[in-house]
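Just one protein chain is left out here, and the rest sit where they should.
Each chain carries a letter (A, B and C) given by its place in the written order, and its residues are counted from 1.
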Amino acid sequence: MITVLKEETTEKQRNELISWLEGLGLRVHVSVGDYKTVLGLIGDTSKIDVEMLEVLDIVEKVTRITEPFKSANRKFNPKNSVIDVKGTKCGDGNFIVIAGPCSVESEEQIVEIAKKVKASGASMLRGGAFKPRTSPYDFQGLKAEGLELLLKAREITNLPIVTEIVSINHIPLFEDVDVIQVGARNMQNFELLKELGKTNKTILLKRGFANTIKEFLMSAEYIMSSGNENIILCERGIRTFETYTRNTLDLSAVPLLHNLTHLPVIVDPSHGTGRANLVKPMAAAATACGADGLTIEVHNNPKEALSDGEQSLTPEEFEDVIKQVNKIREAIV
Amino acid sequence: MITVLKEETTEKQRNELISWLEGLGLRVHVSVGDYKTVLGLIGDTSKIDVEMLEVLDIVEKVTRITEPFKSANRKFNPKNSVIDVKGTKCGDGNFIVIAGPCSVESEEQIVEIAKKVKASGASMLRGGAFKPRTSPYDFQGLKAEGLELLLKAREITNLPIVTEIVSINHIPLFEDVDVIQVGARNMQNFELLKELGKTNKTILLKRGFANTIKEFLMSAEYIMSSGNENIILCERGIRTFETYTRNTLDLSAVPLLHNLTHLPVIVDPSHGTGRANLVKPMAAAATACGADGLTIEVHNNPKEALSDGEQSLTPEEFEDVIKQVNKIREAIV
Amino acid sequence: MITVLKEETTEKQRNELISWLEGLGLRVHVSVGDYKTVLGLIGDTSKIDVEMLEVLDIVEKVTRITEPFKSANRKFNPKNSVIDVKGTKCGDGNFIVIAGPCSVESEEQIVEIAKKVKASGASMLRGGAFKPRTSPYDFQGLKAEGLELLLKAREITNLPIVTEIVSINHIPLFEDVDVIQVGARNMQNFELLKELGKTNKTILLKRGFANTIKEFLMSAEYIMSSGNENIILCERGIRTFETYTRNTLDLSAVPLLHNLTHLPVIVDPSHGTGRANLVKPMAAAATACGADGLTIEVHNNPKEALSDGEQSLTPEEFEDVIKQVNKIREAIV
Partner (left out) sequence: MITVLKEETTEKQRNELISWLEGLGLRVHVSVGDYKTVLGLIGDTSKIDVEMLEVLDIVEKVTRITEPFKSANRKFNPKNSVIDVKGTKCGDGNFIVIAGPCSVESEEQIVEIAKKVKASGASMLRGGAFKPRTSPYDFQGLKAEGLELLLKAREITNLPIVTEIVSINHIPLFEDVDVIQVGARNMQNFELLKELGKTNKTILLKRGFANTIKEFLMSAEYIMSSGNENIILCERGIRTFETYTRNTLDLSAVPLLHNLTHLPVIVDPSHGTGRANLVKPMAAAATACGADGLTIEVHNNPKEALSDGEQSLTPEEFEDVIKQVNKIREAIV
C-alpha cells in the first residue's frame, strides 16, 4: 500500500504516523520527493482501514497495490472453485443454466415452466417468491407460498431451486432452498451477508447495479469471512447514462473477475439488458468470454394473447438460446 | 399514463389490453398513428405496475405522466411538511444543523463534540454506532455501546440524536433514538423501510449513491405507505465518472425535490464531497438553493497531531461554516 | 411523437400549438386527461426539433415514438448494408479484422506489423498518424509522415489502411487513405462529419465514450445526410463509474444497433477495456453477439524487454485471438 503525505507534513507528524504503522506490523519504506513524501507499506495491509488512514490530515492519498480481499483472492487460492449443488456443479469448466419465471404465479405455471426448461437443458429452476419492487404499490410476490410452489416444482423435476431473499429474517424460511439469491439492491446489505455467511447454503450473489468489481468482491468476502465459501458471482448489468437498455451488461467483468478471484461467475442477460430480443446474443457473448453459467428468465402461459415478456423468453426461444450456447462452448474449448 | 403499442399488434390484442385496463378502473383513449398506436390511460394510474405492462409483448413503451408516488407527492399535499423532533423543527422555513463525528469512539469524545457543536449552533447530534463498511475487515462501530454513549451525550446537551440503522433486527435497540438514519446503501432495503414505517420515529432517509430522484421518493413512499410520515430526505452525492470527489453532490436535487414533494430536504456536504475543504462552500451552496438543513461531520481530539479528517471539520471550522450559512439564509429570505 | 401539455395550459395556447404543428404537415390527435392533455403527432415528425418544442412553456414533455434518424434507420432500409473497401467487404455476413499499432512509429515497425497481422488473417491495417491526446505534452503522432509510412505498408501488403482524422483541415491529406476513422472525441464534431459526408471515403465512426446509441446514430445520420453512406459503426466502450477497466465495453450495443440500423457494427476490444488480457475474451464475446468485425491493437519489437502494451497484443497473441474468433463465427452460423 502506498501513502502519499501532504507537503506541509512535519517530520514529527511523519514519524508519529510511521511508528503507528509499524505498530500494525508493517514495514514502512520512505521516499522523499520534491513536493511530497511517499510511504510504501510492506506486509499484510489487508487489516488496514484505508478510510481511517485517509482521515489523517497529513495524508493526501492512499493507493492499495495488493487487493483488500483475501478469501476470494485468486492470488491466495489459485485453483478455480467448484460449487456443488446436489451434484450440479458450477465453475472450473462446469457450466450451469438457471431458468424460470420472474415471479412464481401459480403451481401450474411454475411446474409447467420447470418441466419445459429442464427438457431444454436447464440445470436449475429460478422463480421469485419475495420480489423487491421500487414501488410499494407493485406486486411483491407470493412470498412463503411462492417458496412452497418452488419446492413442489423441484419435487416433480428434481431441478435444484434458486430464489431471492430480501430480509435477514427470512433465512429460516429458506431452509429447503438450494441456492439463495442475493439481489443487486442487497449486495451491500452487510448484515444479511454476514448471516448468510453462517449458513452452508450456496449463495448466488448478484452485482449491485452501481457497484464496482472491487465492492462486489468485498461483499463476497463478507460471506466468506463468516464461514461460507459456497458463492457464485453474477454479473447482471450496471447503471449508466444509456437509456435504450435497462442496464449496461458489463461482460468484461467476467474475465476480469476470473483474473481476480477463484469463484465462479455467471451472467444474467435478461435483467442485464431488459429486452427479450437481446437475451440470445448476450447469452452467446457471455458464454464466449468464459462465463461459468447463465440465469435466464423464461415464462409460459401460451393461452393468453398478452404473453411475451419484455425481458423474458418463451420455452421455445430458451431452447434455441441453449443450443447456440452449447455450440459456442465447444468452439472455445 | 401513455402506452405505445407495437406495429404488429392485432386489433384483437389491442382490445384485450384495453378491456383489461378498463377493468382496472381507467378510461382508455386510443390514438392511431402511421406506425404505432398510442393508448392514453386516464384516472388513477398509481396502482398500475409499469413493469407488468411493459412485460406485454404488444407494448413497446410505457410513459408515466403523473408520478407514481402519492403520500410524498406535493400535488396531493401542497403544504410543506414540518418534521418536529422534540421541539426542533425541520421544513417550511425551519432549518436544522445535524453535526457530530463519523463514528462514536468514546464517551469523552462524543460528549466533548456534542458540547462544542451545540455551542456553535448545531440543533442535533449525529454519530455512527453501527457502521456499514465496504470491507468486513474495517471497523464496524461500537454498536449498542455507541448508542449508549450517544444517549449520555444527549442527557448532557439536550441535543436530539441521529444515528444510522443497518439491520431490521436493530429497531428495538433504537427505541430511545430521536432520528433514525437510513444510509445510502439501505435506501432500497424495502423490508427495513416497511418496518420503519410502522414506527413513529423520524426517519432521515439518505439518497442511494446511484438512485434516481424518483426511486428516492418511492423509498419515502414505502415508509409513508406503512404509516410513518415523519421523513426528512437527505441528498448526499451520487456516483459518477468523476474521481476527484468521492461523490458528485447533486444540489439540483434540492429544488427539484421541493417541486415534487412536501417533505423537507437536507444536504450532507461531508459525504457528498469526501473532502473537508469542500464542506464550507458546498454547505453555503446547499443553503442558497433552499435546503431545509445540513448534516456535517465534526471531530475533535486537538491533542493528537494526526487529527483532521478528510471529510470532517474541527469544531472551529464548523462554527465558521455555520456563521456563513446563517448569513446566506438571511440573504435568500 | 407524443407531446404532453402542462396542466395550466389554456385552450388558446393549446390551439395555437396545434395549428402550428398542423402547419408543419402533421396530424394532431388530442387526448384530454384528468391533469394533463396529450397530443399525438402523426406523420413525418423527423423534421420536428424536439428541443424547439420542449422550449415551449406549455409543454411538459415530448416523447418520440419513431426514431429521428432516417437514412441510417433499418425501418426505412431493411437490407443489411455491405461496405466494400477495395474488395474487402464488411457487413451482412462479411467479417473484417482491422489490426495494427496504436501509433505509427517507423517504416520498419509498421511494415513488420503489417506483414505479421496479414499472415494471421487481418483484412485491414490500422495505425495512428494524428493522435488526439488529453495532454498537450504527450506524443501527438508522426502526422503526415505517419500517413506516408502507412501507404508504404499498404504498397507492400496490399492491406487497405485505416487511420484517424482529428481536423477538418486534414481531409485533403487523407486522399489516399482507404478508411478514415472518426475517433470517440470527434463523434459529435458535426462540422467534421458534414465534410466527411461530402467525400466518398469509408468512414469508421467510433462511439463517443459518453454518447447514447441514439446520438451515435444521429452522428452517422450527419454523414449520410451529406451524401456518404459508406459508414462502419464501432463500439469502443463507454465511461462508467467502474475503474478497473479504462472503459466499459457495451456489447449489447451490437445487437441493439443491428435492430435499429442497417449499417455494419464492429467492436474495439483494445480501447474498450484498456487491458491486453481482456482482448481475447472480449473479441470472442463481440463475435458471438454478431459483430461484423473487430479492430485490435497489435505491436511488435520483440527485441526490447519493455515491449508488451497494456491494451496491445503481440502478433502471436493476435493470431491466437483470430483462431478463436473464427471458431466462434462457425458456431453461430
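One rule holds for everything that comes next: a residue touches a chain if its C-beta (ideal position, glycine included) is under 8 Å from a C-beta of that chain, and two chains touch if they have at least 3 such contacts.
Because the structure is predicted, anything quoted here is derived from the model rather than measured.
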Chains in view that touch the one left out, judged over the entire complex: A, B, C
Omitted-chain contact residue, chosen from C:E164, C:D178 or C:E221: C:E221
Residue, one of C:K89, C:R185 or C:R329, that touches the chain absent here: C:R185
From C:L17, C:A122 or C:I180, residue that would touch the chain that is not displayed: C:L17
Residues belonging to chain B that touch the chain removed from view: 210, 212-214, 238, 240-245, 248-252, 254-256, 259, 272-273, 275, 277-278, 281-282, 284-290, 324, 327-328, 330-332
Where the missing chain touches chain A, by residue: 2, 4, 29, 31-36, 38, 40, 42-43, 60-61, 63, 65-66, 75, 210, 239-241, 243
Touch residues of chain C, complete complex, unshown partner: 10, 12-13, 16-17, 20, 46-47, 49, 51-52, 54-59, 68-69, 102, 132-139, 166-169, 185-186, 188-191, 194, 208-210, 215, 218, 221-222, 225-226, 239, 276, 305-312
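Operating definition for what follows: only the chains that are shown with their structure count from here on.
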Per-chain Cα centre nearest the global Cα centre, belonging to chain: A
Label of the chain whose CA centroid is most distant from the centroid of chain C: B
Two or more partner chains touched - positions in chain A: 210
